[in-house]
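A single protein chain has been removed from this complex, and every other one stays in its place.
Coming up: chain A.
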Amino acid sequence: MYHVELLPGSSSHPTPGWTYVADRGFDPAKAAITPAIGRKRGIRDPGRADISSRQNNAIVRHLAELDRENHRDIQIPVPVKQQKDAAGRGTRGKVTSNVRRILQSQKTFRNYLDDEEAALAQAAAATTTQSASQRAIANRVTKHQPSSHRSSTPATPKPESTAKQQRKKSTASALSRASTIPPPETPSESTEQQPPQSGTETESDEQKQTEQPDDQLIKSEHDDDPLLRSYIPSAPSQRIMQALLAEPPLTYNASRAGPPITTPSSNRQFCCFLVCDDVLND
């Protein structure tokens, strides 16, 4: 299977449908400073010095292999219908030009995605990278909110400070404030571990009752210790939720999950899988 890779060049021209990329080929200046580890191997086989990129290619190829529908490339044409086609159409009227165009299109998802990317790149050069596009959307949201509403911004929540501010208020006022906000919350097993929430009057009454015993806990000077306090953030206001709901969808590439947050202690190594062939060879 052939494989076309688009290299980020300095003079690329993204346009819908095609992309021009400058191919600058082998760069001897860069090859000269390849790492000195494994010098001997480098002498024997200079083309293989760049192990990481070779591994990378192997992985990309393997992933593409896993993404395939069939092992071989084959065409399965739609079975031809016998003259009945025209009769079946009768009630439905003519085929519109849109329908004809769509049915005849043999574009793959990759084609559509490339078109989309090129169109986006053209529309705004700044929003091509994933981080930039996410930031742009985040900015849009914060713009929706009035500046007076600073208890919890969705983009950059600062739990510590807001928590302190809120806890200094009496629980009663906190509850009354909460009851004006329709809750983003379903009932769950332990109500006291949930953020203040209530939908109907009866529900909020129940809440108050369950919250009452909390006030009668034995007081100690460590109550305000930020390390010991269990922090439950309050539910965001209806206005924030509306702003969040009104956001446009992320682009296909922006919605891809990023690298793991919790970094593992070490990468697992398997010796028997195809991906690692290169590791063994080198």
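Quick note on the criterion: a contact is a pair of C-beta atoms (placed from the backbone, for glycine too) under 8 Å apart; a residue touches a chain by one contact, two chains touch by 3 or more; residues count from 1.
We take it that contacts and distances are computed from a predicted model.
According to its UniProt record, the chain left out of view corresponds to "Actin-like protein ARP6" among "Trafficking protein particle complex subunit", "Peroxin/Ferlin domain-containing protein", "Actin-like protein ARP6" or "E2 ubiquitin-conjugating enzyme". Listed here are the chain A residues that touch the chain not shown: 55, 58-59, 62-63, 65-72, 74, 76-79, 88, 92-93, 95-96, 98-99, 102-109, 112-113, 115-116, 134, 137-138, 141, 152-155, 157, 159, 183-190, 193-195, 230-236, 240-242, 244-252, 254-262, 264, 267-268, 270, 272-275.
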